[in-house]
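Here the complex is missing a single protein chain, while all its other protein chains stay put.
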Amino acid sequence: MEFTARQIADLLGGLVEGDPESRVSALSKIEEGKPGSLSFLANPAYTPHIYTTEASIVIIGKDLKLEKAVSPTLIRVTDAYASFAQLLEMYDTIRKNKSGIDSQVFIHPDAQIGKDVYIGSFAYIGKDAILGDRAKVYPGCYVGENTRIGNDTTLFAGVKVYSDCTIGQDVRIHAGAIIGSDGFGFAPADGGYKKVAQIGNVIIEDHVEIGAGTTIDRATLGSTIIRKGVKLDNLIQIAHNVEIGEHTVIAAQTGVAGSTHIGKNCMIGGQVGIVGHIKIADGTRIAAQSGVGSSTSENEILQGSPAFPIGEFKRSYIHFRKLPGLEQEVRTLKQKLKDLGNENS
Amino acid sequence: MEFTARQIADLLGGLVEGDPESRVSALSKIEEGKPGSLSFLANPAYTPHIYTTEASIVIIGKDLKLEKAVSPTLIRVTDAYASFAQLLEMYDTIRKNKSGIDSQVFIHPDAQIGKDVYIGSFAYIGKDAILGDRAKVYPGCYVGENTRIGNDTTLFAGVKVYSDCTIGQDVRIHAGAIIGSDGFGFAPADGGYKKVAQIGNVIIEDHVEIGAGTTIDRATLGSTIIRKGVKLDNLIQIAHNVEIGEHTVIAAQTGVAGSTHIGKNCMIGGQVGIVGHIKIADGTRIAAQSGVGSSTSENEILQGSPAFPIGEFKRSYIHFRKLPGLEQEVRTLKQKLKDLGNENS
Partner (left out) sequence: MEFTARQIADLLGGLVEGDPESRVSALSKIEEGKPGSLSFLANPAYTPHIYTTEASIVIIGKDLKLEKAVSPTLIRVTDAYASFAQLLEMYDTIRKNKSGIDSQVFIHPDAQIGKDVYIGSFAYIGKDAILGDRAKVYPGCYVGENTRIGNDTTLFAGVKVYSDCTIGQDVRIHAGAIIGSDGFGFAPADGGYKKVAQIGNVIIEDHVEIGAGTTIDRATLGSTIIRKGVKLDNLIQIAHNVEIGEHTVIAAQTGVAGSTHIGKNCMIGGQVGIVGHIKIADGTRIAAQSGVGSSTSENEILQGSPAFPIGEFKRSYIHFRKLPGLEQEVRTLKQKLKDLGNENS
C-alpha cells in the first residue's frame, strides 16, 4: 500500500506543505524515520527531530512554527497525535481485515455462523455455538459447545473458549488466552482432595480486551463476569466467580482469587495478587506487586504485600531502607542512657 | 435435560415436599434462583433466601425447620450440600461425556489407542504414544512421541505434552498447559551461554489436576515428578527436576525453581516463588506472594519474601507499618536524652 501526501491530507482534513506527490508505504517514529515512511510530531520535546528525520512525510500541528526549512513534506492538522493515531488504526484495520472460512476447519452442523466471519484453518466451532457477524476466529482456536461469540469480536490464534460461555461484541482476545477452564475447587476427602464440579460459565461483556496467555476460570455455579470495557493485559489469572467492573484496567501477571468482586474504573498494576471473597471498591488503584488481603474503600490507592495506603507504604519503606541506621541509633541511645544512669548513681 | 422433583429425590434418596412434578433444567445458587432451576440450602446464613427464591426446587436438610410456607418444591436429604455436589458432578460428567475420534486428527500408525477414547479435531498423537481407555484428548492437543496417557485422563483443548512423558490415570490437564518443555539450563560459554540438553521427562501420577496455562519442564536427566493427587492451579511454573509430593495443593502463578523437592500435603498460596535445590518438608504451608529461599521443617507456616514463620512475619509487618512513628519516637528520645545530658552537665 502506497499513499501520497495529498491523499493522506484529504483523509485527515489537513493541509500539505511541500511536495503533495511525496509517497509513503510505512509508519515510523520521527526519530527512526526512513525515506518512504510517514511520521508525526506532537510532543514539543521531539521538535529537533523534524530537522533531521529522513521520513518522507510528517504530520504536525497546524500552528507549530518551524525555525528553518525541513526536508519532509508536512501535513498540517489540528491535532497531530490524534491524526496519526487515526492512521495507525486505519492501517491496523486493513491489516486485520480478514474474512472467509478456510477449508480445514471443524464447524459443527448445529453451530450458527454469522455474516462475513473469518474462520482460520484448524479452528473448531462446537455444537450449538454461535458466531456473530464479522466475528474473526483465527487459526487453531477452539469454541466449545453452546458458547456465543458476539458481533465484531476477534479471537486471535489459538484462543480456547470452553463450552457454555458468552463473549460480547467488539471483544478482542489475544493468542493463547483460555476462557472457561474449571475453577480451582477441591474439598478435603480421605487424606487428599475431591474435585468440586465447576458447572458455571464465563460472561465477557462488550468492548473488552484480553491479553495473550490470560486465563479466566468458569464459575462453580453462576458466572465469572468481565464487565463492559475491561482491559486485561497478558498472563493474568482470574479465578472462578470473580466479577470485574466496567472499564477496570489490569496490568500483566496479576491474579485475582475466587469470588472477589472488583469495582468499576479500577487501575490495577502488574503482578498484583488479590485474595478471594473480598470487594475492591470502584476507583481503587493498586501499585504493582501489591498483595491485597481485604476489601477496599472507593478511590483508595494501595501498595505493599499486604497492601495499605500508598502514602503510608512509601513512608514506611523509606524507613525500612534506613533500618540499620535506626537500630544503630537505638543502640547508641541505650548506651548513653546506661552511661547517664551510671553517672547519676 | 429436564428432571422432575420426584426423579431427583429418587436419585438422592430424598423426600419430596410439594409438587413432585415440578421440573428443572438448570442449577443455580439459591439467591440467584430462577423458575426452572434447582438450588440448595446448606449454610444457615442463607436461610432467608428460601422464602424469596424463584428456584422451582430446593434441596434442604431433612431436619431444617421452616417458619412459613415456601414456594419451591423441597427435597429433604441428610446432607444438602453433599447431595447438591453430587448433582453438580453428575451434570459435569454428562456434559463432558464425549467419545469417538473426529475426522481431522493425526494419529501415528504406531500409536496405541485405548477403548472408548475421545480424540477431538486437530489433535496430534505421535509415534509410539499410548492413550489409555476412556482418555479424552480435546481439539488441538499435542501428544509427543512415546508419551503415555493413562486411563480416564482428560487433556482439554490445546494441551501440549512433549515426547517421552508419562501421565497417569484420572488426571485432568486444562487448556493451554504445557508438559515436558525443556528445562532452563545453560552453561556460560564464550561470553554468552550454551544450552545444556534436557533429555529427561515429566511423570505425572494418578488423580492430579493441572490448571490452564501451567508449564512443567522436563528434567535435564531423570524426571520432573508430580505425585498422586497433587492439584496445581493456573499459570504455575514447575522447573526441571522438581518433585511435588502427594496431595500437595498449589495456587495460581506460583513458581518452583529447578531440583527443589516439595513434600506431601503442602499448601502453597498464589504467586509464591521457591528457589531451586531445596526441600520443602511435608505439610509446609506458604502464604501467597512469599519467596522461599531455604528448606523448611515439617508443618512450618511461612510468609514474606524472603519467607520466615508467619507469626513472626505478621508481627514484623505490623511494626513495618508503624515505622515512621518508631523513627519519630527515637528522634524524640534522642533529643530528650540530649536535654537531660545538658541539664546534668
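Per-chain residue numbering starts at 1, and chain names A and B are given in the order in which the chains are listed.
One rule holds for everything that comes next: a residue touches a chain if its C-beta (ideal position, glycine included) is under 8 Å from a C-beta of that chain, and two chains touch if they have at least 3 such contacts.
Predicted model, so just to flag it, every value in this text is computed and none were measured.
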Residue in contact with the excluded chain [from A:T52, A:S121 or A:S294]: A:S121
Contact partner of the left-out chain, one of A:G140, A:G222, A:G258 or A:P306: A:G140
Contacting the left-out chain in the complete assembly, out of B:P44, B:P109 or B:G192: B:G192
Residue among A:L64, A:I113 or A:A212 that touches the chain left out of view: A:A212
Positions on chain A where the hidden chain makes contact: 27-29, 32, 85, 88-89, 91-93, 95, 102, 104, 120-122, 138-140, 156-158, 172, 174-176, 207, 209, 211-213, 228-229, 231, 233-235, 246-247, 249, 251-253, 265, 270-271, 288-289, 305, 317, 320-324, 326-327, 330, 333-334, 337, 340-341, 344
Sites on chain B contacted by the missing partner chain, in the whole complex: 104, 106, 122, 124, 140, 142, 144, 158, 160, 162-163, 176, 178, 181-182, 184, 186-187, 191-193, 195-199, 213, 215, 217, 220-222, 235, 237, 239, 253, 255, 257, 271, 273, 275, 289, 291, 305-306, 308, 312, 315-316, 319-320, 322-323, 326, 329-330, 333, 336-337, 340, 343-344
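Operating definition for what follows: only the chains that are shown with their structure count from here on.
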Centroid distance [mean C-alpha coordinates] between chain B and chain A, Å: 25
